[in-house]
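Here the complex is missing one protein chain, while the rest keep their positions.
So that you can tell them apart, the chains are marked A, B, C, D, E, F and G in the order they are listed, and the count of residues begins at 1 in each.
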Amino acid sequence: MSLFPANSGPTVRAVHDEFHGDLLEVSMGPQHPSTHGVFRMVVTLDGEQIVKLKPVFGYLHRNHEKIAENTSYLSSMPYTDRLDYLCSMTTNWAYALAVEKLSGQAVPDRAQYLRIIMAELTRLVNHSCLVGFLFNDLGTSFTPLLYAFREREKILDLFESLSGSRMMCNYQRFGGCRVDPSPEWLAAASALVDNFPRFLDEYETMLTGNEILLARTQGVGRLAAAHAINAGITGPVLRASGVDYDLRKVDGTGFYPRFEFRVPLGAHGDTYDRYMMRILEMRESVKILQQAFKTLPAGPIMDPKAKLRGFRPKAGEAYGRLESPKGELGFYLISDGSPNPWRYRVRPPSLINLTLLEEMCLGHTIADAVVILGSIDIVLGEVDR
Amino acid sequence: MSVVATDSFLERAPLLFRDWIVGHFPVALQWLVHHLLTITAILTVFGLFFAFTTIAERKLLARLQNRLGPNRSGLPWFRTLKLWGLTQPFADAIKAITKEDIVPAVADQVLHFLAPVVIVAFSLLGFAVLPFGRYLIPVELDAAILYFFAAGTATELAIFMAGWGSRNKYSLLAAMRALAQLISYELPLILSVVPVVLVTGTLSTRDIALAQGGWTWGVLPHWHVFTPWGFAGFLIFLVAALAESNRSPFDLPEAESELIAGHLTEYSGFKYALFFMAEYFGLTALSGLGITVFLGGWQAPCAFLEFIPSWLWFMGKLAGMIVFFIWIRGTLLRLRIDQLTRLAWQFLVPLALLNLGNAAFWALTSGWTGPLALARWAISAAIVIVPFFLLGRRLTAGYAPRTYRYAA
Amino acid sequence: MSFALLLIALVLLGSAAAAMLSRNLIHSALLLTGAWAGIAAFYLWAGAEFVAFAQVLVYVGAVSMVVLFAVLLTRQGATAAPVEFDSYKRVVGSIITAGGVGGVLLGAIFGTPLDVPAAPSPAALTVRQLGLQLMGPYAAALLIVGVILTVALLGAIVIAAVDKPEDPAP
Amino acid sequence: MLGSGILKGLGVTAKNFVGSYHDPARMVTQEYPDTPAKLPEAYRNFPFLVTENATDPMGTLRCVACQICEKECPPQCIYIEKSKDKKPDATGKPQLYPAVFAIDTAVCMSCQLCVEVCPFDAIKMDHVFEVAATNRFEGLLLNREQLAKPNEYFHQIRPTEAAEVDGRLTAERQAAAEKAKAAAAAKAAAPKPTTPVAGVADPGPASPRPATPKPAEGGTAP
Amino acid sequence: MSDHPHAFLALFLGVALAFPLLMLAVAWLWVRFFQPAKPGPRKNATYECGLESTGDSWIQFKAHYYLYAILFLIFDVEVLFLLPFAVAFTGLPGGALLAMLVFILLLVEGLVWAWHRGHLEWK
Amino acid sequence: MENLEQIRDRLLARFPAAQVAIVVNPGSAAEHSLLLDPASAPEIARFLRDDPMLQLDYCSNVTGVDWPEKEITDIVKKSVPDPAGGPDKVVEEKTKRLQPGYLEAVYHLYSMARKHGSVILRLRTGNRSDLVTLPSLTPVWRSADFQEREIFDLYGIVFAGHPDLRRLLMWDEFKDHPMRKDYVAPDDFEWEPTPHGDVHERAKAHYPAPPPAASTPTPEAKP
Amino acid sequence: MSDTPAPPPFTPFPAAGNISDAEREDLRRHGILLTSLEELYGWGRSNSIWPLQFGLACCAIEMIAAATARFDIARFGAEIFRPSPRQADLMIVSGTVTKKMAPQVVRLWNQMPEPKYCIAMGACAISGGPFKQGYNVLKGIDRFIPVDIYIPGCPPRPEALLHGLTQLQEKIRAERVSGPQAARHLQPDAASEFPVPDYGAHDLQPPSNPALFTAPVLPRKA
Partner (left out) sequence: MSMLQACLVLSSLLFCVGLAGALARSNTILVLLGIELMLNAANLNFIAFWRYGPHPGAGTGVIFVLFAIAVAAAEAAVGLALVIAVHRHRKSVRLQDANSLKG
């Protein structure tokens, strides 16, 4: 019963154009429930509609790069945990990857597998948390977030019993991994991974078809592929716009080419696609993990030539990058042959993914801005470093 | 309030108790005492009900989220006694009442002060006409339903006063949202009740509750919700009631993730608690109306359960409604303001108007029996369902779950 | 009973006068809402239950909203500066005029011999009776009101919203 | 149909609600102060210093004040001053010992690097996490006495690692002893007992919260 | 007053107003006797996510809200006539029903028109 | 993908006025880079982005590097005629010279369309004090937006042509460029119980020398 | 020390659990009525601590985790994280306070109504933690606002936060309503708002609030 389908469009627009009041400039953040930390957006509103949005950074700028340039390569490893504090395993790995590239170290097979296992577990943690936070921004009373954290706790338990810490694993080393998981650990992890799709199914039953979710996210915050590429956006946000670019496939990082998995792609580049990318990637991660547990080889986990202390790569530079859950996480290192890196730079996916935030939010309402920000998945430790 | 002798003692116990107390006063004052006692009873019962609603909400929400919820508050002097955390609201009350009160320097001091008072006062007023039991109705009005809605209108003003008076950007945005939301949903709320008025031919809550007495075969109560038009009306009523009391998924004015605490951003101490209280009072009163109008009021669901006093039935249904609202809150996400108003004007209002016609049809065909009764049911159901589908399709046009492709 | 009337009158006149005097338009509007509520109280006191609630519903609930929106949309609430009275002369003049009219009215009230019944007529007008009368003898008026309302709706929206020549009025 | 997604969602939450009463997988709350936290063996919070002997913690610290951990600690929260003299360690060999060993737990990032780099297995990660304090200056800077914990405690909290460490240490010591014996056999004229000497310098248990460090162990005044 | 049927409502309103005021009075007494209020320019500054609030929030608002208010007002009045009609429905003659139908349709036409023109859309 | 030499040659052929040099990376990663002169950098960047063979549409990483002035000791071997008339003596002559410092911006380019990379661009400023302007590549790759702002903030390179060049991380009133190697952090070591190195030196300023009578000047000393 | 009954001499962290029952007993020797009032007052407030919804960095995630199903801070009645400081009782400074953020934190603290409490959660909030060497990192939030409980750790486990919360509850319960020992917020001359530092050219102006923060004298070798 489409009442007057033809009518809408220009006349209606013209009517509404008359209705501009004063513009209201509101600062959202740094203390705001939905800016995922101490991010700040200065939003100019016309009614509820956003006509301008300026992000303000630096409220969590804790000088990671400067500190790293003043300490040894090894000492920076625990700092990378705190970079993207939801995914310490992948930041560890990305850093180890860059250092290994710099020094030309080899990594034993088992360690390569373990790295992939940890990275994919981290992806599960990150994506489930992100989805939970996204729903918080959408106005649920924490329920999806708490379900997500319930699953996260299980994975964190694994991390903790392996590496000693829930969040700050400090697990990778240059040339391998720190601890070798016991068979019991592997069994527990494998069982958890096998159970994970059940959680995903329940989650999707609960939310994916929800009409309010569809209405709130579909068509909101569209991002065109060409713009996304030009703005350097990576990770699920980019793939939601339909660009096939996953470093696990493109670079073939580590042993990823040995695994069978697919890269989901969105078509609309809107918030819903970004949400679904996460869900689908989690399902693919589960597949990778299942393969990894089946084929995990025995062997050492550290390159025997690697040394812990007194590590001095020869002069040169290297850029190592990894498909972290948030996008391309890169480390750019310049060594001058001393124990400390001369230049230590993190290429933060979260920061660069925010480049087009304003363009994505313009014309939407303040409620959408919050959701769009949530769907980009930032973590302030990485944005501001 | 006439007392019929055939009823059980329990049914009349509150009245007898009140009359017994009233009897101790001089005749000239008896009317006053009579009224005051009623009012005190309402305030006490619903004050406590509010307190336990908050703890119930926190605990049930917690259970919904696989956790325990508040369970350690206990009592001040017996620290080992935890009492399952049931004393939590009183701890909150003590905290709130001793908390410093901050009024922003630039705020409109008068409005900022008046808003919580007004909102509590007017959210209480609705209780005056709710029939809590067969004989427990604070005041019988001929136009009780109209009174109920009229009493609720001032809450909109209070929210506006709070938002505007705070002179905070978030509060202001919230105030405008609140106004738009409340005026949009007031209409479907009233319109959803009109069919019942039409069928029962009265605006008196007592008569409406009475009209739902009786059972088919002793188990199927004649509640309005069990008719097609009544069911549709009840659904509209539920949605509109949620929106009118600013509950999730319609909690836009105090949308935490967007507007901090909305119009409450600048309220601290007990004034904040008053708003909180008003929200629950409003919700409870609306639930009470919903029960009266659609869920048979104080009527028992089956004939053999009638021995339970009617006011217990009412309170039980009230608790059930509250639990339902908590459940909703624990599950759903928030609408956006444009979707919110669209839902009201382009879905609920037309449906409610159609439902009015449906009820008229129902009232006109009350004589149909036998197979005709079935036809009556079918037609009435069709009048509800077909527009529901069509309007719903229109509302969700363009939104659908998607399938995704994978990179080669 | 007259005590109640006195109370109502005080509240009513007080808030109405304050509304007219207030320099803050938002306060004015809210005070006026109070006055309308006072009028409703008067109706209630007089036994016109339905009208009283109708007054609250329409005035407190809806007209006040329209007024508030109008105030906000015309930037009246926006300025911290209070709304100034125009000129002293004008105020005095208007008070004199109003006083004159009031005097005339009062004179008429007290001058007219009214056939006052000893007791008020029993207020036995139920909503049902009201409805029957409304739909019966006053059905034509009802329809006229319906037309007025519809026209007002269209008109108000057209006036407030439509301002473009290319947007034809229906 | 409009509403079906919402109903499904309500169904899931209802399932969780009901499940929270009978299904342990859906009621995951651990009532912390009543049931203590379950800590895995690998859990690390702050470091402690291993002593061989519970009765004389200060005399038998494994730490030889080599200051490697101090150098490697990323946030530099370890402060060590070497002793001027040497004390016999658990195996009786005279060793330097830390005259001052302080860890600022207000800074420590629990990274475990100090543990990894310590060549003497002298520093290990503790499980204690209930360390909230009301005074930052008094409560959180741990000195040598507060850090020292006996090997038995280490065995308690991380049995596997402790056993492995002990095994390694005994092997080393045996090797050392063998070597010493060989040396002794070669140089028959120099008999030297290698029995452990316990509690040489500082008898008496260390108080958990000494007002001032004992003069004997204090650093030297400049 | 005692015999007035609506005395209860007046009393109820009075008590309902007194109830929050009483609570606030208790809170005020606590402040008065135990806990000195400590206002200050920084504490009583407007909150804006931890920043200093700039610009006034009392601004002119977007006019679209007004259309909702008008719609609401008109339909509120409609409801006013709808209620007595609904109450009396069962006893009404056919002509009255027709009159009412016309009345409702008139207003529905307004709604449809507003819908058609896009005024029911929030923008 | 072409190798770096081919790219350079193509660039030089296409932009005769440009100066393009290859900077060799001696490390094991062997990621060599192209050093561009600032004047022609935007054109070259645009060419690299749009060239159908390269299609470097994705600028991943933009970073600054500080190279402070360095003392370089050149050792020149000279044969000096022996005044005594013997054979020429080879003398090592050490000349110290100051290599002027400069700031550098490094761009890591990839192609999403062709899935290859990386090509690394370097731009260098004239010195570290006044000639710190480089052309902004944000108009070419939007992803450089925040990153160039960050470099401006932390290194002080001014990117000409950047649409919105403000400090990114530090507050606007901040005067320094903290990632430069010669930056000295503000001195706030009032309470530094476990200081090391230069922190120790600076912390000392906040702590009085222990009174001579103090017998236990340890960090554990309680206040 | 939760899972292992370690012998008392080895218990470090002297400040943990600092309010003893004896002290509490001592506190109630002044009048039955006042005591009852105090008890009620303390009970009410200690069971209704609403934190400010405010996270700074990694520790904030553990703070959120403390509110999730496994740990469930709701059991203490403290799950109502209020986004507006006007309704909050407790500010959990969870994470690194940068100099850019410090004025905002102080402003938020100022805007909270009394009685208000502050927990510094994690190494960063206490002292700058691992990032204390950074130029933009504030070395402890107690330079600008008074901190009641310090919870070291990086990040502290959620249980550690719960432990800190119980410590805070104890502290609140022990507060007196009147007399010279009255709680801070009840004393008429105790400050309730603190100066907000300005952004300077090189550092915050002033870098700390001297009225609040005086580091103890720490004698050092010259």
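FYI, a residue touches a chain if its C-beta (ideal position, glycine included) is under 8 Å from a C-beta of that chain, and two chains touch if they have at least 3 such contacts.
Keep in mind the model is a prediction, meaning the values are calculated, not measured.
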item	value
In the full complex, displayed partners of the excluded chain	C, E
Sites on subunit E contacted by the missing partner chain, in the whole complex	63, 66, 70, 73-74, 76-77, 80-81
Missing-partner contacts on subunit C, residue numbers	1-2, 5, 8-9, 12-13, 16-17, 19-20, 25, 28-29, 32, 35-36, 39, 42-43, 46-48, 50-51, 54-55, 58-59, 62-63, 66-67, 69-71, 73-76, 83, 85-86, 90-91, 93-95, 97-99, 101-102, 105-106, 109-110, 114-117, 120-121, 123, 125, 129-130, 133-134, 138, 141, 145, 148-149, 151-153, 155-157, 159-160, 163
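Criterion: only the chains that are shown with their structure count from here on.
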item	value
Count of contact steps on the shortest path from subunit B to subunit E	1
Most widely separated chain from subunit F, with each centre as the mean of CA atoms	C
Contact-richer chain pair [A-D vs D-G]	D-G
Subunit E and subunit F, separation of their C-alpha mean positions in angstrom	63
Computed distance of Cα centres, subunit F from subunit A, in Å	28
Contacts with 2+ other chains: residues of subunit B	64-68, 96, 98-102, 143, 146-147, 164, 169-170, 172, 176, 179, 183, 186, 201-203, 256, 260, 265-266, 269, 330-332, 337-338, 393, 396
Residues within subunit F bordering two or more other chains	169-171, 178, 191, 193, 199, 210, 214, 217, 219, 221-223
Subunit E residues touching subunit G - in the complex, by the definition given at the top	34-36, 38, 40, 42-43, 45, 47, 49-52
Partner subunit F, residues of subunit A touching it in the complex	57-58, 61, 63, 65-66, 101-104, 227, 229-234, 243, 245, 250, 313-319, 321, 328, 330, 332, 334-335, 342-343, 345, 347, 351-352, 354-356, 384
Subunit D residues touching subunit F - in the complex, by the definition given at the top	70, 76-79, 81, 99-100, 102-104, 107, 137-138, 141, 143-144, 211-213, 215, 218-219, 221-222
